[in-house]
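Submitted below is the structure of interest, expressed as structure tokens.
Here the complex is missing a single protein chain, while all its other protein chains stay put.
Up next is subunit A:
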Amino acid sequence: MTDDAPSRPATRGRPEPVQVVKQRRDGALSALVRGVPYITYLGITFERRGDEITAILPFDEKLIGNPALPAIHGGVTAAFLEVTAIIELSWTYLWDDIEAGRIDLEAEDASRRLRLPKTIDFTVDYLRSGLPRDAYARARVNRSGRRYASVHVEAWQDNRSRLFAQATGHFMMPQGLRERE
């Protein structure tokens, strides 16, 4: 298992035990996701390999937009992409603090204190209809400035190379402290 090797040892010499690293990262990611009610409402979960995260949207009856086909609602697809983009951006932005132990996302009031990026605009490109089965998405931060970020996100179902939707969004970065006073 090398995927969770620390990016740099906490102290010169001995690297942290792999379980400690895994627990810290998985704990931080799950706390970040758990803090947002809408993510839970849609049933979205995240899987992590090192710093790479994949969003999973398990199919559910309430996600249907066209019952005749049936197909996933275009709004659900947009929401899934936007959730993935915001979590990826927050995750990237918080990574160094999580690794250095400067932020504890698992603290009781962390989700209320955490500042999340705010969407400026979001453009969804619907490539094919969302089938009644699980969907997956990954985002990539293409620009990460002090004031705003540009994020691209891709979603697929059966085949990674056959996207059913993609999106680009711009987000205002939280200013000042990473946490609210």
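Going forward, a residue touches a chain if its C-beta (ideal position, glycine included) is under 8 Å from a C-beta of that chain, and two chains touch if they have at least 3 such contacts; residues count from 1.
Convention: contacts and distances are computed from a predicted model.
The subunit not displayed here is recorded in UniProt as "Malate dehydrogenase", chosen from "Malate dehydrogenase", "Maltose/maltodextrin transport system permease protein MalG", "Putative solute:sodium symporter small subunit" or "3-isopropylmalate dehydratase large subunit".
In the complete assembly, the contact with the undisplayed chain comes from A:V124, out of A:V124, A:A137 or A:V151. Only one of A:V76, A:L89, A:A137 or A:V151 touches the chain withheld from this view, namely A:V76.
Per the touch definition above, the residue from A:V36, A:I53, A:A139 or A:A155 contacting the chain not shown is A:V36.
For the chain missing from the display, the contacting residue among A:V21, A:L63 or A:A155 is A:L63, taking the whole complex into account. Not every partner is drawn; the one left out touches subunit A at residues 35-38, 40-42, 61-68, 71, 73-76, 78-80, 82-83, 86, 111-116, 118-126, 129, 180.
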